[in-house]
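Removed from the display is one protein chain of the complex; every other protein chain stays in position.
Letters A, B and C name the chains as they come in the text, with residue numbers starting at 1 for each one.
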Amino acid sequence: MLEQTMASESAPAEQDALSVEQELPTEPMTINLGPSHPATHGTVRIVAELDGEIIQKADVEIGYLHRGFEKSCENATWAQVLPYTDRLNYVSPLLNNVGWAMAVEKLLGIQDPERSQYIRVIAGEVSRMADHLTMLGAMSLELGGFAPFLYGMEARELLYDRITELCGARVTTAYTRIGGVANDLPPGWTDKLKGTLVKVAELREEMDKLLSKNRIFIDRTRGTGVITREDALDFGFTGPCLRATGVDYDVRKAHPYLVYDRFDFTVPLGTRGDNYDRFLLRVEELRQSERIILQALDQLPDGPVIVDDWRIALPPKAQVYGSIEGVMAHFKLIMQGPQIPPGEAYQYTEGGNGELGFYIVSNGQGKPYRVHVRAPGFPLLSALGHIVQGHMLADLIPTFDSINMIGGEVEQ
Amino acid sequence: MSSTMSHPQNQAMEPVGIGAGALTGHDVHREAPKGPQGLPPSNFYAPFRPKEIAGAVALIGYLVVLCAVWAAMMIFGDWAIVGLFRVLGASLPAAELWGNAIANILFVVLAFVMLLATLLTMGERKWSAFIQDRIGPNRARLPGLKNHAFWGIPHILADVGKMMTKEEVVPAMGNQTLFHLAPAIAFAPAVILFAVIPLSPDFTLWGEHLHIGVAPHLNQGLLYIFAIASIGVLGTSLGGWASNNKYGLLGAMRASAQMISYEVTLGLTLVGLMLIFGTLRLDSMMSQQTGHLFGFLPNWGVFYQPLAIVAYFAAASAEIKRAPFDLPEGDSEIVGYFIEYSGLKFGIYMIGEFVEVVVFAGLFTTLFFGGYHLPWGEGWLAGHLGPTWLAGLQVLTFLAKTVFFCWLSLAVRWTYPRFRYDQVMNLGWKLLLPASIANVALTGVVILAGGMHGAAIMGIVELVILLAWVVGAVGVRRSGKETLLPTESAAASEHG
Amino acid sequence: MSQRALDLFVQNFGDAVKATGSSHGDEWARVDGARIQAMASFLKNDPALEMKLLADLTCVDYLEFDPQKRLALDDPERFEVVYHFASVTTRERLSLKVRCGGAEEIVVPSITGVFRTANWWERLVWDFFGVRFEGHPDLRRILTYEEFKGHALRKDYPIHLRQPLTPERRVQDLIRGPGPGPSSLHAPMSQRPGARPNVKADDYD
Partner (left out) sequence: MPIDTVTIREPDYGPRERLYLRELVRGLLITSRHFFRNLFGERDLNSEVGERQGANLIATVSYPEERRAYPPGYRGMHRLVPREDGKPRCVACYMCATVCPAQCIYIEAGEYDQEGIEKYPTRFEIDELRCIVCGFCVEACPKDAIRMDTGTHSPAVLSRPLATFDKEALLKGPAVSHPTDAITYGKSRRGEPLKH
């Protein structure tokens, strides 16, 4: 019923507009959104040809934030690449950290200790929640609703506080290591995190209440930015944007990594693949992430958080300070980097916006021979021009938000 | 072992030793930081010092003197003017109203509208901050009162200083004349709109017949409002067009389309009110809104025309480009029709918007909420206070109501997302316009059949239905709990 | 993990497959680049495979892979374009690799007609490796700018190389506008203070 009413409302208006335009042909207006424009987070330039307010053609240009990530990685040791990955998706850097560490571990053929896997899951899900909250807030902001945006930011900052306690920095986390994580959970952190999740849930419900049933918001998002399932797959969509079209593909479920197969969580799916579905889906994923974190905190085992292999991970400080073997292993790791056997690996994890892939090639040296990051936002952004074609200029904004492209990873 | 190691102080400082069980190096800096941290002694909430109290007293005294000048001008102004004209050898028709008129122009416009609008610029920032769990502006300080933020009010001075000293950029390819003229065209109608709104009834003070309000006795009061309000669109669209900016042009297009469309609804929503009160004069409407309906309900427009209120609120918000209808600004899509404006010209656009908010709130108060009338106890007060003091109280009542509706307008602005261009048109032409026409027809029929009493009954029935609609909806369901329905994955993948 | 997919693929394109293998659990096949379009189409449309997702497309420059033996700059096997296909229904994945190189233009057929997502990935590879994709509808640079010299991710591109400054592009669309106001009718707009020198006076006066 809903779709029918929506169709009956929006379609005739557009058809009327189009028929009038055919009678009165006018010259299209080229409008340049970005690279510096309030709605283009990151720096993306969209050159749109407008007919009235209807976009006839949108050409997306990227590259204004290009920092040479892949080339930089080729000139750093395997361990040194880690802080660079923070700067890919700067909203959920921990997921990048995890992805990178797992890619190198895949090449090494090792598994990190169980406790470290749990910590990675917890940290990653906290980061995913921060990512989704940012997107929900930003979408609301750019539709004009400022209060939900700041509620989202508040919730995100609470999560960032926990991340700060865990990693020592809000965004530039550099938390994982090859073979584990940098440090164990701080004392009392798990209880604090549980308290934070309660508060975050409150704010999330407030955002949800303010927006998801509000007709203004529904009108703006439902039926706009639609992409069909076939098109979404064709454009290489993954993550929430693909799931919003109804494809049940989540790397955490389809190819379980870390300890994701031990948790009871569901993958929400949309039906229409429009902005509204993407919004609701992320709200639901926030709830699922919360479930995963709570389960992981309950199951959290004891044990080491990094492999006890001095060829890969730094020796314990006590050994470095006190024994000659420790110092030697330490020096060798720092000076040459961990020696990764030659080969290549493509490791894919579920990032904030989809499949985050690292394709790495090693030639046996201490530095990566080639690093390629498969940014989840890259295919999403490449489809933007296709999605918004024929829609109004104002629809470009929620669409741009709901695909949640992050400049740092797309433009490397 | 060395002597340093056995020193108790050093042992306390020793963070990590052998056998600390550390596996990685990172817990080396797990030690509590020793740097300057925590809460430093704050003077942020310090009590007032004598010097500051003196400053505050001076400020309040200044305001009191200002009010005294106002009163004096109202009362003695026409003596002075008549005397002046006598000295000049001329005579003046209707001499007794001149002082009152000049005082009203100066003080109603400058001291009431502009002051309220100026405070609203800060109110918007501060109130939105409270809505969004922030503190809001609190940095600017008055000289001599450095320890107190005064709820951010000194930021107004800072803002004005900033606006006046900023570089003004004029687009080279724009139409220079219209570019400079447009802010004034947008601003002037907003200010003079307030002229017909009465702030108090006529009262007598020391033999002088006075009223507060520039021209509340205008016969064509409501028509004046429609006429002047429609001029405002010129300033907006000219400003957007003359800047030679595509964003500005889009904003101007949206503004003109939207404002012209909503003129119609705006007029029609008030027709019902005209039918009920049988007049266009605002002061006459005001004086009819005394007394009580059924003995307890204030005899306000809201109880006659609840449907019109909703439509009027929406139409007026669209007319002044506020709240969910701010798409001519649409700061995240197109930056707005004033995109090329900077400095004081931008400031004039901005303050013009707040003036419009004040006017809108004033009109809302006047038409639907009894204007300066207190809801209850007015007769008792008139008996005990005398009409003069009651008039003063009524001015304060008007102020309070106006501020409340300003707040409502701002709260709406910070709560809802923005419409889309075509949706605004749909709402205006397909929902609000038919609704207001139906309202006019219904009101007319009811008045023919039942007179004022019938109109009141109709209004109250409408109001009860509306309230039941809203109250029955609020708080019953929690949207968060119900969005999930577990299904089979096979069923889920059927869609698409 | 995806041995079935690899077997199916080899059955159909056995003559074009040069090598197959599995690295860390991911199956790959090195294939002849000339038939990559047909292969991509097969992987996408074959009902037993349904690899509808082109997960990734990238390129590796093997110029200095062996520290002892540096390849020649025009080695025909210098570059390797890697395609990662994935199926969202069978959860299988398959990588295809195409070796390319040479003295002249390095050309690989484009699969944009099969997977639209390849459009940007191929632009990315063209931008950073200079591999030209034949049949690509819009092969422009994507992250760097049009005037960029060289291809930055090639191993022979020095890491500290600086690109020359490029002149500002002319903007054609500035000349629209409301025109001069009544107060300045006597002066052509192009000659008024603040007028832009890069706009021809005739266009709007």
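Annotations
Basically, a residue touches a chain if its C-beta (ideal position, glycine included) is under 8 Å from a C-beta of that chain, and two chains touch if they have at least 3 such contacts.
These numbers were taken from a predicted model, which means no experiment stands behind them.
Looking at B:F294, B:W380 or B:W469, the residue that reaches the missing chain in the full complex is B:W469.
For the chain left out of this panel, the touching residue among B:L297, B:V310 or B:L344 is B:V310. Which of A:I46, A:I178 or A:L269 touches the hidden chain is settled by the complete complex: it is A:L269.
Touching the omitted chain from chain A are residues 2, 5, 76, 79-84, 86, 147, 154, 157-158, 161, 164-165, 168-169, 172, 174, 182-183, 186, 192, 195-196, 199, 206, 209-210, 212-216, 218, 246, 248, 250, 253-254, 264-271, 277, 280-281, 284, 314, 317, 320-323, 327, 330-331, 334-335. The missing chain lies against chain B, touching residues 1-2, 4-5, 10, 13-18, 24-40, 42-44, 127, 129-135, 138, 310, 411-412, 414-416, 466, 469-470, 473-475, 477, 479, 482-487, 489-493, 495.
What we mean here is this: only the chains that are shown with their structure count from here on.
Taking the mean of all protein Cα atoms as the centre, the chain whose own Cα mean lies nearest is A. Distance from the chain A centre to the chain C centre is 23 Å, each centre being the mean of its Cα atoms. Centre-to-centre, using mean CA coordinates, chain A is 40 Å away from chain B.
Chain B and chain C, compared by their mean Cα positions, are separated by 54 Å. Touching two or more other chains at once is no residue of chain B. Multi-chain contact residues of chain A (touching two or more other chains) are listed as 247-248. Residues 30, 62-63, 66, 68, 70-71, 75, 106-107, 109, 230-231, 233-236, 238, 242, 247-249, 254-255, 343-346, 348, 355, 357, 359, 361, 363, 365, 369-370, 372, 374, 378-379, 381-383, 386, 411-412 of chain A are the ones touching chain C in the complex. Contact residues of chain C toward chain A in the complex are 23-26, 52-56, 58, 60-61, 64-67, 82, 84, 88, 91, 95, 115-117, 119-121, 124, 128, 141-145, 152-153, 157, 159, 173. Listed in rising order, the residues of chain A touching chain B in the complex are 9, 13, 17, 29, 31, 38-39, 53, 140-147, 150-151, 154, 168, 177, 180, 182-184, 186, 204-205, 208-214, 216-217, 219-220, 228-229, 245-248, 266, 268-269, 271-273, 280, 283-284, 304-306, 308, 313-314, 316-318, 320-322, 392-397.
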